[in-house]
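Just one protein chain is left out here, and the rest sit where they should.
Chain naming follows the written order as A and B, and within any one chain the residues start at number 1.
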Amino acid sequence: MGNCVQGVKDFCLRPKNTNIRLRLPAVAFVWQISMIILFGVFIRYDEESDTHWVEFKKEHNVTSDSENDFYFRYPSFQDVHVMIFVGFGFLMTFLKRYSFGAVGFNFLIAAFGLQWALLMQGWFHFLDYTDGKIKIGVENLINADFCVAGCLIAYGAVLGKVSPVQLLVMTLFGVTLFAVEEYIILDLIHAKDAGGSMVIHTFGGYYGLAISWVLYRPNMDQSKRLQGSVYHSDVFAMVGTLFLWMFWPSFNSAITDHGDGQHRAAINTYLALASTVLTTFAISSLFEKKGKLDMVHVQNSTLAGGVAVGTAAEFMLTPYGSLIVGFCCGILSTLGYIYVSPFMEKRLKIQDTCGIHNLHAMPGVIGGIVGAITAAAASKEVYGEEGLINTFDFEGDFKDRVPTIQGGYQAAGLCVAIVFGIGGGILVGMILRLPIWGDPADENCFNDEIYWEVPEDEESIPPVLEYNNHMMNKHQDISESNFSVEQS
Amino acid sequence: MGNCVQGVKDFCLRPKNTNIRLRLPAVAFVWQISMIILFGVFIRYDEESDTHWVEFKKEHNVTSDSENDFYFRYPSFQDVHVMIFVGFGFLMTFLKRYSFGAVGFNFLIAAFGLQWALLMQGWFHFLDYTDGKIKIGVENLINADFCVAGCLIAYGAVLGKVSPVQLLVMTLFGVTLFAVEEYIILDLIHAKDAGGSMVIHTFGGYYGLAISWVLYRPNMDQSKRLQGSVYHSDVFAMVGTLFLWMFWPSFNSAITDHGDGQHRAAINTYLALASTVLTTFAISSLFEKKGKLDMVHVQNSTLAGGVAVGTAAEFMLTPYGSLIVGFCCGILSTLGYIYVSPFMEKRLKIQDTCGIHNLHAMPGVIGGIVGAITAAAASKEVYGEEGLINTFDFEGDFKDRVPTIQGGYQAAGLCVAIVFGIGGGILVGMILRLPIWGDPADENCFNDEIYWEVPEDEESIPPVLEYNNHMMNKHQDISESNFSVEQS
Partner (left out) sequence: MGNCVQGVKDFCLRPKNTNIRLRLPAVAFVWQISMIILFGVFIRYDEESDTHWVEFKKEHNVTSDSENDFYFRYPSFQDVHVMIFVGFGFLMTFLKRYSFGAVGFNFLIAAFGLQWALLMQGWFHFLDYTDGKIKIGVENLINADFCVAGCLIAYGAVLGKVSPVQLLVMTLFGVTLFAVEEYIILDLIHAKDAGGSMVIHTFGGYYGLAISWVLYRPNMDQSKRLQGSVYHSDVFAMVGTLFLWMFWPSFNSAITDHGDGQHRAAINTYLALASTVLTTFAISSLFEKKGKLDMVHVQNSTLAGGVAVGTAAEFMLTPYGSLIVGFCCGILSTLGYIYVSPFMEKRLKIQDTCGIHNLHAMPGVIGGIVGAITAAAASKEVYGEEGLINTFDFEGDFKDRVPTIQGGYQAAGLCVAIVFGIGGGILVGMILRLPIWGDPADENCFNDEIYWEVPEDEESIPPVLEYNNHMMNKHQDISESNFSVEQS
C-alpha cells in the first residue's frame, strides 16, 4: 500500500501540480447541478413543512402548532449546525498556517455533503412509496448534518495533506458509505445509536484513519516547520472545542424521542463531558515532565466523553454511569495522544493530523460497547413496561426482542461500523492516490499558500518549489509553467 | 456631489478634528435620555409578557403556557441576535487594523438602533389604539433586530471611513427610513417579505452604497497600507461569516407563520445557502490565475443565497428551487467581487469597503424578483385552499387578491425598497458631509488608532498627522490643539 504499483510510479514522481483552477470548479459545478436535478426529481416538503399542514392538523386532531416537530427539534438542530461548521471548523484551526484550509474546506465539504446526505438518507429512510418522493423536515436536516459529521471527522486525519478536490471525493464516498452502514445498523440490525457513537464516530474515525494509512507520506518531516501551532491559533481552536463541548448535549439528544428521551440524553451527555474535562487535565499534567498542561489534550480529549456516551445517552445510563464513562474516556483519550498517536505514526504508518483516533475512533468504540452493555442490562423494573418498549422501539418486526438480545445486536452494529470505516477508507484511499487530484507535495503540506490567496504579513511562510524532493537539483530547467506556486 | 459647494470648501479643507470627546457622549446621552422618555410614554408589555397573562389564558381558553409566542420565537430570536452582534460585527473584522472599530461600532449602533426601531416600528405596526401604547413582545425584539440589520449592512459600505458619530446619525435616519418603507411594503402594498430580501437587504444595501457615493474620497489610496487583511483577521472574519451562515435559516423563519411557515422557511434557507457555498468556491478558484481561493469570496459570497431566498423562503419555493437560487447567487455574488466592485469604485465613484453590493444589494434584488415570481406562480393545487390564504394573508382588505396580482405587488415592493435606499442614502450622505462629525482624514481611514486606545504591540501602525495632504508643508506652525492624534 505504501507504494504505487510500478506502472503508476513514474507518473507519480512527476512534479506535483496543485493548481486546482479547473478541477475544483468542474467538480463543484457538476455535482451541484446533479444535486439540483436529483432534488427536483426526489425531494419534497413533508407534511409538517408543507402549506397543507393546516389541513393535516384538522385531519389528525392536532390542536396546536406547537406539536409541529419543528419546535421539538429546531433548537437542537441549530446547535448541531454550529458544531458542524464552527465546532469542527475551528477545532482544526490549531495549525499555524492552515487555518484557512481548516475552516474553509470544512465549510465547503459540509455544504456539499449535506445535500448528498439528504438524498442518500432519504432513499434509505424517508422514501414515500406512494409517490416515490423523499419528504423532508427538520429531522432530515439534523440527520444530514450528522452524516456530514462523519466525513468531517475523517478530514481531521488528513488535514493539511490533501487537496479540496480530494476532500470532495472523500465526502461523496463517505456520505454514500455512511448512509448504507446507517441503514444496516439502525434499520436492519435495529441497533439504537442516538448520538452516533458507532454510526458517526466509529465509522468516521476509521474511515479517516484508513484513508490516511493508504495516503501515507514517508517524507512528511519536510513540512515539519508547519506542523505545530502558534499562540493565537491555539486560542482559535478553543473556539471550536468549546462550541463542540457545549452543544454536544444537543447533538446526542437531537433525534431521540420527544419528551424524556431528549431530556435524558441531554443530561447524560452534560455529565459525561464534565467528568472528561477533569481527567483530561489530570492526565495531561501527570504525564508531562514538569506538570504543564498541553493544549492538544484540552482541545481534543475533553470531548471524548461526549462521543463515548452517544449510543447510551438515551438509555437509563444513570447520572453516575455517565460520569464513569466520561472519567474513563478522558484518561484513555489523553493517553492516546501521548502514546498511541506516536506509535501509530511510527509503526502503523498512520499519520493522524488531529488525532481523530483518540477523539473519535476509540471513544466511539467505547461508546458502542457501553451502549451494548447498557442495552443488555435494561429491565422492566428500571424502564417501566412502556418505557422499555419506547426506548428500544420493541415494536413492529422487533416486538419480540428482549434487552439481552438487543445488547448483542448493538455489538453487531459496532462491528458493521468498523468494517465499513476501514474497508471503505482503504477503497477510497486508493482512489485518492490517483495523481490527478492536485494534492500538495510533502514539503508543502499544512501550508495555506498552496490553495489560498494569503495576505502578506510578517508571519508569511512561502511554499517550497513544487516538485518532489528527490528530483531537486536534477531538473532545474523545468519550465515555470509546471509550478503552481512560485517561490515568493 | 464629488465636491463641496464653493462656500463650504474652505471650511472642509481645514485640518480634520477626529476628537469625538464631546460629540459622541453628547449624542449618546441626548438620544438615550430621549429613548427613556419615549419608552416611558409609549412602550408597554404585550398580553403575553404581562403578568395578566394568567387571566388572558383563561379568557382565551389557552390551556398551556407553551402557546405563548415566546416559545415559538425565542430560539430564532437568539439566533438572529447572534447574527446582528457577532455575525455582522466579526464579518467586518477582516481589516488588519480596524477590528475594534468593526466589532465595537457595530455593537454601538446596533444597541442604539434597536431602541429606536422598537419605537418606529411600534408606531407603524403595533400601536394599540385603545390606549395609544405600543405593546411589545418577542416578535418586536426580532423586528427591531431586523431593522438594525439594514443599518449594519449600510455600515459595511463605509467601514473605516466614518466616525462613530456619523454612524449614529446614519442609524437614526436609517431606522426611520426603514420603518416607513417597511410600512409601505408590508402593510400598504401588502407584499410578503419574511427574510427581508427587499425590506432589509435591498434597502440597507442601496442606502449604504448611496451614502458611500456621496462621501466619495478621491485620495483614499493614502491609507492603502491598511486596506487589507492579515492572516488572523481573516480567521476572525470567518467567525462572523459562519454565524451568519448557520443562523440564516432562523433569520428567514423568525417571524413567519407558526408551524409549517417557520419550518419551510428554515428548510429553504438551509438549502439555498448550501448550494451557494459550492458555486462560490468554484467561481473563486476559476477566476484566479493560479486557481487559488480568495478569502473575501468565502467570507461574503457564501451568504448571498440566504439573502436571495429571503422573500420566497416562506413560499412553496420547493427544495430544488432553493438550490437553484443559491446556485445563481453564489456565481453572481463572487463575480460581483471580481468585476463589479472594481468597476463601481473606478467608474461610479462608489467605495464599498465590504462589498455590500455583492452580498446584500444585488442578492436582495434577486430575492425580490424570485419572491415576485414565486408568488405569481402560486396556486391552490400546490398550496391548498387554506394554505394559500394563510401563506399570503389573503384576508381582510386583501381577501380578493390573487397570486398573479400579488406577484405584481411584490415587484412594486422591491421598487419601493430601492427608491428608499438610494434616495434616503443620498439625503443622509449630504448630512454626513457636514464637517462637524469628526470623520478621519483620507490617510487615516481604516485605522483603529483614531478612535480607540490601541495596545502597543509590534504590529502597531501609527496614524498620520491629521490634516489634509495638500496642506502638508504649508502650515507647519498649526498649533498642537488642532490635532486630535499625534505622531506616536
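General remarks:
Everything below uses one rule, namely that contacts are C-beta pairs under 8 Å (C-beta built on N, C-alpha and C of every residue); 3 or more make two chains touch, one makes a residue touch a chain.
Every value quoted in this text rests on a predicted model; they were computed, and no experiment measured them.
Touch with the chain omitted from the figure is made, among A:Tyr98, A:Phe112, A:Phe173 or A:Phe247, by A:Phe247.
Of the candidate positions B:Met120, B:Leu141 or B:Cys328, contact with the hidden chain is made by B:Leu141.
For the chain left out of this panel, the touching residue among A:Leu22, A:Val41, A:Leu293 or A:Met430 is A:Leu293. Taking the complete complex into account, A:Asp260 is the one of A:Asp260, A:Glu345 or A:Asp393 that touches the chain left out.
Counting over the whole complex, subunit A has residues 64, 66-67, 71-72, 75-76, 79, 96, 228-232, 234-235, 238-239, 242-243, 245-247, 249-250, 258-260, 262-264, 266-267, 270-271, 273-279, 281-283, 285-286, 288-295, 298, 302, 316, 318-320, 323-324, 327, 382-384, 386-388, 390-391, 459 touching the chain that is not drawn.
By the touch definition given at the top, subunit B reaches the unshown chain through residues 19-22, 24-25, 28-29, 31-33, 35-37, 39-40, 43-45, 48-55, 57, 64-66, 68-71, 74-75, 78, 81-82, 85-86, 89-90, 93, 97, 99-100, 103-104, 107-108, 111-112, 114-115, 136-138, 141, 164, 232, 236, 239, 451-455, 457-460, 484-485.
Please note the rule applied: only the chains that are shown with their structure count from here on.
Taking the mean of the C-alpha atoms as each chain's centre, subunit A and subunit B sit 34 Å apart.
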